[in-house]
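Following this message is one structure expressed as C-alpha coordinates.
All protein chains but one are shown at their positions in the complex.
Up next is chain A:
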Amino acid sequence: MSERWKKWVTGLTPLVLLAAMTVLFLRFGPLGVFRASFPPIEELTIERIRLPEPDLMEISVVNGGPEPVTVAQMLIDEAYWPFEIEPGHTIPRLRRATIRTRYPWVEGEPHEVTLLTSTGLTFSAEIEVATQSPAPNARYLATFTLLGVYVGVLPVLIGLLWFPFLKRIDRKWINFFLSLTVGLLIFLGIDALHEAFELQERVADAFQGVGLITLGVLGAMFGIVAIGRWLRRRPVAAGLSQRLWVAYMVALGIGLHNLGEGLAIGSAYSVGAISLGAFLVVGFAIHNTTEGLGIVAPVAKERPSLWHLVTMGAIAGVPTIAGAWIGGFNYRPDLAVFFLALGAGAVLQVVWELGRVIHRESKAGWMMPLNAMGLVAGLVIMYTTALLVVA
(Lines give C-alpha, C1' and ligand atoms only; values in the text may rest on other atoms or scores of the structure.)
Protein backbone atom coordinates (compact mmCIF):
# COMPACT_ATOMS: atom_id res chain seq x y z
CA MET A 1 0.00 0.00 0.00
CA SER A 2 1.37 3.33 -0.95
CA GLU A 3 2.03 6.01 1.65
CA ARG A 4 -0.70 8.11 0.02
CA TRP A 5 -3.31 5.37 0.50
CA LYS A 6 -2.25 4.79 4.08
CA LYS A 7 -2.85 8.44 4.77
CA TRP A 8 -6.42 8.29 3.46
CA VAL A 9 -7.28 5.03 5.18
CA THR A 10 -5.97 6.12 8.56
CA GLY A 11 -7.77 9.43 8.22
CA LEU A 12 -11.12 7.94 7.26
CA THR A 13 -11.23 4.81 9.44
CA PRO A 14 -12.58 6.56 12.55
CA LEU A 15 -15.30 8.22 10.45
CA VAL A 16 -16.39 4.90 8.96
CA LEU A 17 -16.52 3.33 12.40
CA LEU A 18 -18.56 6.26 13.71
CA ALA A 19 -21.05 5.85 10.86
CA ALA A 20 -21.28 2.11 11.51
CA MET A 21 -21.86 2.69 15.22
CA THR A 22 -24.60 5.22 14.49
CA VAL A 23 -26.41 2.84 12.16
CA LEU A 24 -26.12 -0.08 14.60
CA PHE A 25 -27.26 2.08 17.49
CA LEU A 26 -30.32 3.37 15.64
CA ARG A 27 -31.20 -0.13 14.41
CA PHE A 28 -30.49 -2.35 17.39
CA GLY A 29 -29.28 -0.10 20.16
CA PRO A 30 -30.79 0.25 23.63
CA LEU A 31 -32.67 3.39 22.65
CA GLY A 32 -35.33 2.57 25.21
CA VAL A 33 -32.85 3.37 27.95
CA PHE A 34 -32.64 6.95 26.79
CA ARG A 35 -36.24 7.35 25.72
CA ALA A 36 -37.64 8.21 29.13
CA SER A 37 -41.16 9.55 29.47
CA PHE A 38 -40.02 13.11 29.91
CA PRO A 39 -42.54 15.76 29.04
CA PRO A 40 -41.88 16.98 25.51
CA ILE A 41 -39.33 19.78 25.44
CA GLU A 42 -40.81 22.30 23.06
CA GLU A 43 -38.92 25.35 21.93
CA LEU A 44 -40.50 27.93 19.68
CA THR A 45 -38.95 31.29 18.95
CA ILE A 46 -40.91 34.16 17.45
CA GLU A 47 -38.27 35.81 15.28
CA ARG A 48 -40.19 38.69 13.84
CA ILE A 49 -43.63 40.26 13.83
CA ARG A 50 -44.51 42.36 10.81
CA LEU A 51 -47.46 44.70 10.45
CA PRO A 52 -47.69 45.05 6.66
CA GLU A 53 -50.98 46.94 6.79
CA PRO A 54 -53.69 47.96 9.20
CA ASP A 55 -55.58 44.87 10.34
CA LEU A 56 -52.86 42.44 9.30
CA MET A 57 -50.15 40.81 11.35
CA GLU A 58 -47.44 38.44 10.11
CA ILE A 59 -45.52 36.39 12.64
CA SER A 60 -42.36 34.45 11.76
CA VAL A 61 -41.63 31.56 14.08
CA VAL A 62 -38.87 28.96 14.18
CA ASN A 63 -38.75 25.63 15.99
CA GLY A 64 -35.37 25.46 17.69
CA GLY A 65 -36.21 22.49 19.88
CA PRO A 66 -35.46 18.78 19.53
CA GLU A 67 -39.01 17.74 18.55
CA PRO A 68 -41.69 18.92 16.13
CA VAL A 69 -44.05 21.46 17.72
CA THR A 70 -47.73 21.93 16.87
CA VAL A 71 -49.06 25.47 17.12
CA ALA A 72 -52.66 24.85 18.16
CA GLN A 73 -53.90 28.35 19.00
CA MET A 74 -52.71 31.91 19.09
CA LEU A 75 -53.45 34.71 21.52
CA ILE A 76 -52.95 38.39 20.89
CA ASP A 77 -53.06 40.56 23.99
CA GLU A 78 -54.56 37.67 25.96
CA ALA A 79 -57.37 36.95 23.52
CA TYR A 80 -57.66 33.94 21.23
CA TRP A 81 -57.53 35.02 17.65
CA PRO A 82 -58.08 33.08 14.39
CA PHE A 83 -55.03 32.70 12.20
CA GLU A 84 -53.54 30.91 9.23
CA ILE A 85 -50.19 29.20 9.44
CA GLU A 86 -47.99 28.24 6.50
CA PRO A 87 -46.82 25.65 5.70
CA GLY A 88 -48.74 23.92 8.53
CA HIS A 89 -49.63 23.83 12.22
CA THR A 90 -46.88 21.32 12.97
CA ILE A 91 -43.40 22.83 12.60
CA PRO A 92 -40.56 20.28 12.22
CA ARG A 93 -37.28 20.79 14.04
CA LEU A 94 -35.21 23.75 12.74
CA ARG A 95 -37.99 24.74 10.36
CA ARG A 96 -39.87 28.00 10.11
CA ALA A 97 -43.51 28.90 9.73
CA THR A 98 -45.38 32.09 9.00
CA ILE A 99 -48.61 33.01 10.76
CA ARG A 100 -51.02 35.51 9.30
CA THR A 101 -53.89 36.99 11.19
CA ARG A 102 -56.31 39.83 10.73
CA TYR A 103 -55.89 41.81 13.92
CA PRO A 104 -56.80 45.47 14.42
CA TRP A 105 -53.46 46.49 15.92
CA VAL A 106 -53.21 49.99 17.32
CA GLU A 107 -50.62 52.42 15.98
CA GLY A 108 -48.11 53.46 18.61
CA GLU A 109 -49.18 50.95 21.25
CA PRO A 110 -47.59 47.70 22.40
CA HIS A 111 -49.03 44.27 21.62
CA GLU A 112 -48.19 40.79 22.81
CA VAL A 113 -48.42 37.66 20.70
CA THR A 114 -48.57 34.25 22.39
CA LEU A 115 -48.53 30.88 20.66
CA LEU A 116 -50.21 27.99 22.46
CA THR A 117 -48.89 24.56 21.49
CA SER A 118 -50.79 21.30 21.51
CA THR A 119 -49.27 20.45 24.90
CA GLY A 120 -50.42 23.73 26.39
CA LEU A 121 -47.04 25.46 26.48
CA THR A 122 -46.92 29.14 25.55
CA PHE A 123 -44.32 31.16 23.67
CA SER A 124 -44.63 34.94 23.57
CA ALA A 125 -43.14 37.93 21.87
CA GLU A 126 -43.82 41.62 22.24
CA ILE A 127 -44.30 44.38 19.74
CA GLU A 128 -42.87 47.33 21.61
CA VAL A 129 -44.49 50.03 19.50
CA ALA A 130 -46.85 49.00 16.74
CA THR A 131 -46.16 50.79 13.49
CA GLN A 132 -46.69 49.77 9.91
CA SER A 133 -43.78 47.66 8.66
CA PRO A 134 -41.89 48.83 5.59
CA ALA A 135 -42.78 46.88 2.48
CA PRO A 136 -40.04 46.10 -0.02
CA ASN A 137 -41.17 48.81 -2.42
CA ALA A 138 -39.41 51.71 -4.10
CA ARG A 139 -40.26 54.15 -1.35
CA TYR A 140 -38.77 52.13 1.48
CA LEU A 141 -35.84 51.02 -0.66
CA ALA A 142 -35.09 54.70 -1.11
CA THR A 143 -35.64 55.35 2.60
CA PHE A 144 -33.17 52.68 3.68
CA THR A 145 -30.68 53.66 0.99
CA LEU A 146 -30.76 57.27 2.15
CA LEU A 147 -30.44 56.06 5.71
CA GLY A 148 -27.31 54.12 4.78
CA VAL A 149 -25.90 57.09 2.86
CA TYR A 150 -26.47 59.52 5.73
CA VAL A 151 -25.33 57.22 8.49
CA GLY A 152 -22.51 55.36 6.74
CA VAL A 153 -21.27 56.60 3.36
CA LEU A 154 -21.22 60.38 3.76
CA PRO A 155 -19.71 60.45 7.25
CA VAL A 156 -16.88 58.11 6.22
CA LEU A 157 -16.15 60.17 3.12
CA ILE A 158 -16.16 63.36 5.16
CA GLY A 159 -13.78 61.70 7.59
CA LEU A 160 -11.42 60.96 4.72
CA LEU A 161 -11.11 64.72 4.19
CA TRP A 162 -8.78 64.78 7.18
CA PHE A 163 -6.18 63.35 4.83
CA PRO A 164 -4.64 66.72 3.77
CA PHE A 165 -4.47 67.70 7.43
CA LEU A 166 -2.69 64.49 8.37
CA LYS A 167 -0.21 65.01 5.56
CA ARG A 168 0.86 68.28 7.14
CA ILE A 169 1.64 67.09 10.62
CA ASP A 170 4.62 65.44 12.33
CA ARG A 171 5.22 61.72 12.26
CA LYS A 172 4.78 61.49 16.03
CA TRP A 173 1.37 63.12 15.68
CA ILE A 174 0.46 60.72 12.94
CA ASN A 175 1.25 57.94 15.35
CA PHE A 176 -0.98 59.73 17.82
CA PHE A 177 -3.84 59.64 15.30
CA LEU A 178 -3.10 56.00 14.46
CA SER A 179 -3.37 55.23 18.16
CA LEU A 180 -6.54 57.23 18.28
CA THR A 181 -7.87 55.06 15.46
CA VAL A 182 -7.02 51.96 17.46
CA GLY A 183 -9.02 53.42 20.33
CA LEU A 184 -11.99 54.07 18.03
CA LEU A 185 -11.87 50.54 16.68
CA ILE A 186 -11.56 48.86 20.08
CA PHE A 187 -14.63 50.79 21.15
CA LEU A 188 -16.53 49.72 18.02
CA GLY A 189 -15.44 46.09 18.38
CA ILE A 190 -16.50 45.80 21.99
CA ASP A 191 -19.74 47.61 21.22
CA ALA A 192 -20.54 45.19 18.39
CA LEU A 193 -19.66 42.21 20.57
CA HIS A 194 -21.93 43.47 23.32
CA GLU A 195 -24.79 43.94 20.88
CA ALA A 196 -24.22 40.47 19.49
CA PHE A 197 -24.33 38.91 22.96
CA GLU A 198 -27.43 40.87 23.85
CA LEU A 199 -29.21 39.87 20.65
CA GLN A 200 -28.21 36.21 20.84
CA GLU A 201 -30.73 35.82 23.66
CA ARG A 202 -33.39 36.02 20.97
CA VAL A 203 -31.80 33.39 18.75
CA ALA A 204 -33.49 29.99 18.86
CA ASP A 205 -31.42 27.62 21.02
CA ALA A 206 -30.72 25.23 18.18
CA PHE A 207 -28.98 27.97 16.21
CA GLN A 208 -26.58 28.59 19.11
CA GLY A 209 -26.17 32.33 19.40
CA VAL A 210 -22.86 32.03 21.25
CA GLY A 211 -21.59 29.59 18.64
CA LEU A 212 -22.52 32.08 15.91
CA ILE A 213 -20.60 34.80 17.73
CA THR A 214 -17.50 32.62 18.13
CA LEU A 215 -17.67 31.63 14.49
CA GLY A 216 -18.29 35.21 13.35
CA VAL A 217 -15.55 36.87 15.40
CA LEU A 218 -12.78 34.33 14.86
CA GLY A 219 -13.92 33.58 11.32
CA ALA A 220 -13.63 37.26 10.42
CA MET A 221 -10.27 37.69 12.16
CA PHE A 222 -8.53 34.70 10.64
CA GLY A 223 -10.51 34.83 7.42
CA ILE A 224 -9.34 38.37 6.73
CA VAL A 225 -5.73 37.42 7.53
CA ALA A 226 -5.89 34.43 5.20
CA ILE A 227 -7.68 36.24 2.38
CA GLY A 228 -5.41 39.25 2.85
CA ARG A 229 -2.22 37.22 2.58
CA TRP A 230 -3.60 35.42 -0.44
CA LEU A 231 -4.72 38.62 -2.19
CA ARG A 232 -1.38 40.28 -1.41
CA ARG A 233 0.31 37.90 -3.82
CA ARG A 234 -2.18 38.62 -6.62
CA PRO A 235 -1.47 41.26 -9.25
CA VAL A 236 -4.44 43.33 -8.09
CA ALA A 237 -2.73 44.14 -4.80
CA ALA A 238 0.88 43.78 -5.83
CA GLY A 239 1.43 47.49 -6.33
CA LEU A 240 0.15 48.49 -2.93
CA SER A 241 2.48 49.66 -0.21
CA GLN A 242 2.31 47.98 3.18
CA ARG A 243 0.65 51.04 4.71
CA LEU A 244 -1.94 51.37 1.95
CA TRP A 245 -2.67 47.70 2.40
CA VAL A 246 -3.30 48.26 6.09
CA ALA A 247 -5.58 51.17 5.20
CA TYR A 248 -7.61 48.84 2.96
CA MET A 249 -7.84 46.34 5.79
CA VAL A 250 -9.08 49.08 8.11
CA ALA A 251 -11.69 50.03 5.51
CA LEU A 252 -12.80 46.43 5.15
CA GLY A 253 -13.06 45.97 8.90
CA ILE A 254 -15.05 49.14 9.31
CA GLY A 255 -17.22 48.13 6.35
CA LEU A 256 -18.11 44.82 7.97
CA HIS A 257 -18.81 46.65 11.19
CA ASN A 258 -21.05 49.13 9.39
CA LEU A 259 -22.96 46.28 7.79
CA GLY A 260 -23.93 45.18 11.29
CA GLU A 261 -24.69 48.75 12.28
CA GLY A 262 -26.93 49.30 9.25
CA LEU A 263 -28.68 46.05 10.04
CA ALA A 264 -29.37 47.13 13.59
CA ILE A 265 -30.65 50.54 12.52
CA GLY A 266 -32.81 49.16 9.70
CA SER A 267 -34.42 46.53 11.89
CA ALA A 268 -34.98 48.88 14.79
CA TYR A 269 -36.66 51.28 12.39
CA SER A 270 -38.86 48.62 10.83
CA VAL A 271 -40.08 47.23 14.15
CA GLY A 272 -40.72 50.69 15.51
CA ALA A 273 -38.11 50.37 18.26
CA ILE A 274 -36.54 53.69 17.32
CA SER A 275 -38.17 56.64 15.69
CA LEU A 276 -34.98 57.70 13.90
CA GLY A 277 -35.51 61.36 14.52
CA ALA A 278 -33.16 63.84 12.94
CA PHE A 279 -31.14 63.87 16.14
CA LEU A 280 -30.39 60.16 15.94
CA VAL A 281 -29.32 60.28 12.29
CA VAL A 282 -27.04 63.24 13.00
CA GLY A 283 -25.65 61.38 15.99
CA PHE A 284 -24.76 58.33 13.94
CA ALA A 285 -23.24 60.55 11.27
CA ILE A 286 -20.92 62.33 13.73
CA HIS A 287 -20.09 59.01 15.37
CA ASN A 288 -19.11 57.46 12.03
CA THR A 289 -17.15 60.42 10.68
CA THR A 290 -14.32 59.36 12.97
CA GLU A 291 -14.15 56.10 11.04
CA GLY A 292 -12.92 57.98 7.96
CA LEU A 293 -10.08 59.36 10.01
CA GLY A 294 -9.14 55.80 10.92
CA ILE A 295 -8.81 54.82 7.28
CA VAL A 296 -6.51 57.65 6.21
CA ALA A 297 -4.30 57.69 9.31
CA PRO A 298 -2.12 54.74 8.14
CA VAL A 299 -1.43 56.37 4.74
CA ALA A 300 -0.88 59.93 5.94
CA LYS A 301 2.72 60.00 4.78
CA GLU A 302 2.02 58.46 1.41
CA ARG A 303 0.37 59.73 -1.72
CA PRO A 304 -2.50 57.42 -2.43
CA SER A 305 -4.51 58.39 -5.48
CA LEU A 306 -7.96 59.86 -5.07
CA TRP A 307 -9.26 56.63 -6.56
CA HIS A 308 -7.82 54.62 -3.66
CA LEU A 309 -9.33 56.99 -1.12
CA VAL A 310 -12.80 56.83 -2.70
CA THR A 311 -12.62 53.05 -3.00
CA MET A 312 -11.68 52.67 0.63
CA GLY A 313 -14.44 55.05 1.62
CA ALA A 314 -16.93 52.96 -0.36
CA ILE A 315 -15.69 49.70 1.16
CA ALA A 316 -16.19 51.18 4.61
CA GLY A 317 -19.43 53.05 4.04
CA VAL A 318 -21.57 51.30 1.44
CA PRO A 319 -22.17 48.13 3.51
CA THR A 320 -24.29 50.33 5.79
CA ILE A 321 -26.83 50.56 2.97
CA ALA A 322 -26.86 46.79 2.45
CA GLY A 323 -27.22 46.31 6.18
CA ALA A 324 -30.14 48.73 6.37
CA TRP A 325 -31.90 46.84 3.57
CA ILE A 326 -31.41 43.45 5.19
CA GLY A 327 -32.38 44.73 8.61
CA GLY A 328 -35.36 46.67 7.35
CA PHE A 329 -36.93 44.06 5.11
CA ASN A 330 -35.89 40.64 6.30
CA TYR A 331 -34.66 40.78 9.84
CA ARG A 332 -33.60 37.54 11.49
CA PRO A 333 -31.94 37.52 14.90
CA ASP A 334 -29.55 34.70 13.97
CA LEU A 335 -28.30 36.50 10.86
CA ALA A 336 -28.05 39.78 12.75
CA VAL A 337 -25.95 38.16 15.48
CA PHE A 338 -23.66 36.62 12.89
CA PHE A 339 -23.19 39.91 11.04
CA LEU A 340 -22.50 41.79 14.27
CA ALA A 341 -19.92 39.14 15.22
CA LEU A 342 -18.30 39.37 11.78
CA GLY A 343 -18.05 43.12 12.23
CA ALA A 344 -16.54 42.77 15.70
CA GLY A 345 -13.99 40.23 14.47
CA ALA A 346 -13.05 42.35 11.47
CA VAL A 347 -12.57 45.44 13.61
CA LEU A 348 -10.48 43.61 16.19
CA GLN A 349 -8.33 42.15 13.44
CA VAL A 350 -7.66 45.66 12.18
CA VAL A 351 -6.74 46.71 15.73
CA TRP A 352 -4.07 44.03 15.62
CA GLU A 353 -2.75 45.19 12.23
CA LEU A 354 -2.64 48.85 13.27
CA GLY A 355 -0.94 47.93 16.52
CA ARG A 356 1.86 46.32 14.54
CA VAL A 357 2.21 49.43 12.37
CA ILE A 358 2.47 51.68 15.41
CA HIS A 359 4.95 49.35 17.01
CA ARG A 360 7.11 49.50 13.89
CA GLU A 361 6.83 53.26 13.46
CA SER A 362 7.64 54.56 16.90
CA LYS A 363 10.45 53.12 18.95
CA ALA A 364 8.63 53.00 22.24
CA GLY A 365 5.39 51.72 20.63
CA TRP A 366 2.56 51.72 23.13
CA MET A 367 4.94 52.81 25.88
CA MET A 368 5.09 56.19 24.19
CA PRO A 369 2.81 58.49 26.23
CA LEU A 370 1.51 60.27 23.15
CA ASN A 371 0.40 56.94 21.62
CA ALA A 372 -1.27 55.82 24.83
CA MET A 373 -3.01 59.17 25.07
CA GLY A 374 -4.16 58.77 21.46
CA LEU A 375 -5.76 55.43 22.23
CA VAL A 376 -7.57 56.83 25.25
CA ALA A 377 -8.61 59.87 23.24
CA GLY A 378 -10.12 57.55 20.61
CA LEU A 379 -12.15 55.77 23.27
CA VAL A 380 -13.31 59.10 24.73
CA ILE A 381 -14.35 60.40 21.30
CA MET A 382 -16.39 57.27 20.65
CA TYR A 383 -17.97 57.37 24.08
CA THR A 384 -18.90 61.01 23.71
CA THR A 385 -20.32 60.75 20.21
CA ALA A 386 -22.18 57.59 21.20
CA LEU A 387 -24.06 59.68 23.75
CA LEU A 388 -25.73 61.27 20.73
CA VAL A 389 -27.22 57.99 19.49
CA VAL A 390 -28.97 56.85 22.63
CA ALA A 391 -32.43 56.33 21.27
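Convention: a contact is a pair of C-beta atoms (placed from the backbone, for glycine too) under 8 Å apart; a residue touches a chain by one contact, two chains touch by 3 or more; residues count from 1.
Going forward, contacts and distances are computed from a predicted model.
For the chain of the complex excluded from view, the name given in UniProt is "Copper-containing nitrite reductase" [choices: "Adenosylcobinamide kinase", "Sarcosine oxidase subunit delta", "Extracellular solute-binding protein" or "Copper-containing nitrite reductase"]. Which of A:T22, A:T119, A:T214 or A:T384 touches the hidden chain is settled by the complete complex: it is A:T119. Touching the chain that is not shown, out of A:G11, A:P104 or A:G239: A:P104 (per the contact rule at the top). By the touch criterion stated above, the residues of chain A touching the omitted chain are 53, 55-56, 70, 72-75, 78-85, 88-89, 100, 102-104, 116-122.
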